[in-house]
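The complex appears here minus one protein chain, its other protein chains still in place.
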Amino acid sequence: MVLHHCAIVDIAEGRLDPSAALAFVSAPGFGGIAMFVGRVRDLNHGRAVTGVSYDIYDALALNGFADIAARCNAGFGPKLRLYIAHAKGRLAVGDLAVVVAAGTPHRDEAFRACRQAIEEVKHTSPIWKQEHYADGDSAWSEGCSLCGHEPAANAYAGHSH
Amino acid sequence: MVLHHCAIVDIAEGRLDPSAALAFVSAPGFGGIAMFVGRVRDLNHGRAVTGVSYDIYDALALNGFADIAARCNAGFGPKLRLYIAHAKGRLAVGDLAVVVAAGTPHRDEAFRACRQAIEEVKHTSPIWKQEHYADGDSAWSEGCSLCGHEPAANAYAGHSH
Amino acid sequence: MKIEVKLFGAFCDHQPDARLELELADGATVADLRRALEAHAVDHWPGLKPELLAYSAFASERAVLREAEAVPTCGSVAVLPPVSGG
Partner (left out) sequence: MKIEVKLFGAFCDHQPDARLELELADGATVADLRRALEAHAVDHWPGLKPELLAYSAFASERAVLREAEAVPTCGSVAVLPPVSGG
């Protein structure tokens, strides 16, 4: 049983909804829910940020989210519900960029599944962030190269970003 | 700077509110929010549960929550907002028992602060759970003895419950 | 001196009003209070499992108390059975 909800939400069409994430991963047998919410910050590497734009290869990202869910299920399931949603388009400071939630019978699995899922989203999903600065400049964030390695369960080992 | 919200909410007077927790730990400089939500399960150790009652020594628990927040701030601050709320009284299956949320500039600190806070709440807070079973029986959960040790930052090391 | 003792959790099954008054010598320690409570339990709480008290801690509103500490003379003292929050 893999019960997961994966979505890419264009900011022009809606907002990420943490309450919907909690509701999705809730079940009568589940005592623990862990959730991560990523928000657009007002400062990055010391520069004042006014917003960010996310570009996403939707089809591959959604396939990748489903793969992430399957790996979480293998590691922390089979009693697991997982929710992964990422925003797309131009976001302002404070807007939600990503919501990941995991529900399981006990809290340790919920924390670990949630953490693994957000790390894999960060390091393997085809998503690109362009930061817009207060001085009018914009720059694509330096990221994680997908060259030469396949997405793996421990793809985030050793990464700090 | 310690910014924390600690509360005990009697089920007769209100419900725990994860949205309020998210709002409290949000700030323009914070990119990461980790949240844990504990819910009443329908089954424990194989017995069908219809609800639980929480007894709490409110004054000591609130002082302890503030101590937990101070330790999280020492470990993961100073840029940290922490929210700790626990329900009191008779809860039904699916009701929220505890909500812990941590907001920080980056996600690693948010996850670690949230995890440390919920573990310390579980293992050091003067809170007692009585389970009510479908067969009419009730029993106080076996817990964590507070004898002979002071609350410590690593109070949860080695504990799995 | 008279000490008010607050009771929580499983102790309330034996003492539904969740409080108790005990007479202790002036300057009594937490260890003395524990012995006085054990004696009370033997006399009044026949169904209490002795290990519950052995695993219980004592606390003020501020902190868990060590066995060698003097029992606080202002306010009340609480008996804390093993905790199970969350």
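Residue numbering begins at 1 within each chain, and the chains themselves are lettered A, B and C in the order written.
The working rule: a residue touches a chain if its C-beta (ideal position, glycine included) is under 8 Å from a C-beta of that chain, and two chains touch if they have at least 3 such contacts.
Owing to the predicted nature of the structure, the values given are computational and were not obtained by experimental measurement.
Chemist: Can you list the shown chains that the omitted chain is in contact with?
Modeler: The omitted chain makes contact with A across the full complex.
Chemist: What is the set of subunit A residues that contact the non-displayed chain in the whole complex?
Modeler: 38, 54-57, 59-61, 63, 86, 97-98, 118, 121-130, 140-148, 150-151
Quick note on the criterion: only the chains that are shown with their structure count from here on.
Chemist: Where the centre of all protein Cα atoms falls, which chain's Cα centre is nearest to that point?
Modeler: The most central chain, going by mean C-alpha position, is B.
Chemist: Please report how many Å separate the Cα centroid of subunit A from that of subunit C, as a whole number.
Modeler: Once rounded, the distance between the two centres reads 49 Å.
Chemist: By residue number and range, which residues of subunit A touch two or more other chains?
Modeler: 107, in rising order.
Chemist: Multi-chain contacts only, two chains or more: what residues does subunit C have there?
Modeler: 86
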